[in-house]
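All protein chains but one are shown at their positions in the complex.
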Amino acid sequence: MAVLHTTNKSPLQTRDLESCLRLTRPGCSILLLEDAVYGALKSIEANAKLVDAAKDRRLYVLGPDLAARGFTPEEVIAGIEVVDYGGFVDLVAEHHHVQAWV
Amino acid sequence: MTAAVALKDKEVAVDEEGYLINLADWNEDVARTMAADDNIALTSNHWEVINFLREYYAEYQVAPAIRVLTKAIGKKLGPEKGNSKYLYELFPYGPAKQACRYAGLPKPTGCI
Partner (left out) sequence: MSDTEADEGGNRKVKRFMIVNRKAPYGTIYALEALEVVLIGAAFDQDMTLVFADDGVYQLKKGQQTKGIGQKNFSPSYRALGDYDIEKLYVERESLQARGLAPEDLLVPVRVLGSAELSVLMDEQDVVLSF
């Protein structure tokens, strides 16, 4: 099974997510957590480009981090799946390793 | 090493200045015991301030500084209670510091 990539920085303050997309292969999964959850929001115009670049990856966002920052699953871009901590654990178990883009 | 306040049936942990480590440990017995350790018997006037602080913290997540407490008490309970003389008589170790401690709140930010 493919690699699970995690990013935890806001895409508006760092380019970690861009690097992650550039250096990963189609078929992998990317989980946005902590401040990276802003990257999953419809309200940020710049996110559309990132999501477009990730068409051939599976994208996930961590729900509790979204809620902490005052956003609901309805505000997440279609195609990005909201997972809870249990879902995070499942993703880790399903992939052969985890690469954190810290 | 943490200190503790000894209640009838259990102990609750406090920091080196006597503030509760875990805010959820608070009950009225904790306040009474802390006050008794300072040789103070809590009256309804004390409770008025303690309850006010608990409500303030629940609403704003802030242990108010003395100036803020005085002003807010004045707004809620009237000018005869919203002044430092009245509050210092109730809480001689410093109204904000001491009352926050009895109320199970953290030490007010900006207090030394």
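By letter and in written order, the chains are A and B; residue numbering begins at 1 in each of them.
By definition in this document, a contact is a pair of C-beta atoms (placed from the backbone, for glycine too) under 8 Å apart; a residue touches a chain by one contact, two chains touch by 3 or more.
Model, not experiment: these values are computed from the prediction.
Counting contacts over the entire complex, the absent chain touches A, B.
Mapped onto chain A, the interface with the missing chain covers residues 8-10, 12-13, 34-35, 38, 41-46, 63-65, 67-72, 84-85. The omitted chain makes contact with chain B at the following residues, 56, 59-62, 64-68, 71-72, 108-111.
Everything below uses one rule, namely that only the chains that are shown with their structure count from here on.
The geometric centre of chain A is 44 Å away from that of chain B, both derived from CA atoms.
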